[in-house]
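The structure is given below, and queries will be raised subsequently.
One protein chain omitted, others in place.
The block that comes next holds chain A.
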Amino acid sequence: MNVEITDLTRRFGRVRAVAGVSLQAGPGVLGLLGPNGAGKTTLLRTLATVISPSSGRIRLLGRDPGAHRQRREIRRRLGYVPQNLGYYPGFTVVEFVEYFALLKEMPPATVSRAVASTVERVGLGDKATAKLRTLSGGMLRRVAIAQGIVNEPELLLLDEPTAGLDPELRVEFRALLRELGQRATVVVSTHLVEDVGSACARVALMDRGRVVFHGTPAELSARAEGTNAAGDAPLERGYSAVLAESRS
């Protein structure tokens, strides 16, 4: 298993953003669903080694992120796309992706080719030399994704990656997710159930810091059977049914 989480808790003062989560994920795309404030972003940041857990145990790619050397090995093999991309407005697309390729300690001889192919892969080939300040929100999302995948990560963490993308780009992005999931473990946080239905082999549903469902999208849809759960599609109804059950 590339992601092994046992009884993970993360507190911010008195608030428990993640409250005793246990989860495992192997290669493929795992969708992390849940309402706003469910703890998805905190869980992803913890997996990205950006913040440390308050308690519990994590192993990523068979290594312990609490140990300095192992954490460094994990980070070399990690791709992380946060919800809000912080960027340097004066950098071009290529410079930004290249900067992160170097920070990920890719061999310098491979960086130029990897950056060029990644920029093409996310559909920004014709914007390669454009300054980031001149790009639209959707293009910036693609830049964020490019820096996340430039090192061909074994573990890719994406926080609301389709937010701000138009429908055509969302469809393209889901195809990219499926492709990436064939070689790596991809954990994608979203509140759009259609993302999960079309791209994810497994889904974990979080609510109030806990994982209240973990299974396949079909199993989530089946949870709505025999209930009056609200929703326009089977997955949405399953989502609503599980949330209602966990809150009752």
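Basically, a contact is a pair of C-beta atoms (placed from the backbone, for glycine too) under 8 Å apart; a residue touches a chain by one contact, two chains touch by 3 or more; residues count from 1.
One rule holds in what follows: contacts and distances are computed from a predicted model.
Asker: Determine which name in "Neutral metalloproteinase", "Ethanolamine ammonia-lyase large subunit", "Long-chain acyl-CoA synthetase" or "Membrane protein" the UniProt entry assigns to the undisplayed chain of the complex.
Answerer: Missing chain, per its UniProt entry: "Membrane protein".
Asker: Which of A:L8, A:L43, A:V93 or A:V111 sits in contact with the chain that's absent?
Answerer: Touches the omitted chain: A:V111.
Asker: With respect to the chain omitted from the figure, which of A:R10, A:K40, A:R59 or A:R75 is a touching residue?
Answerer: Result: among the candidates, A:R75 touches the missing chain.
Asker: Suppose we count only contacts with the excluded chain; which residues of chain A make the list?
Answerer: 45, 48-52, 67-68, 71-73, 75-76, 78, 80, 82, 84-88, 90-91, 95, 98-100, 102-105, 108-109, 111-112, 120, 123, 125-126, 147
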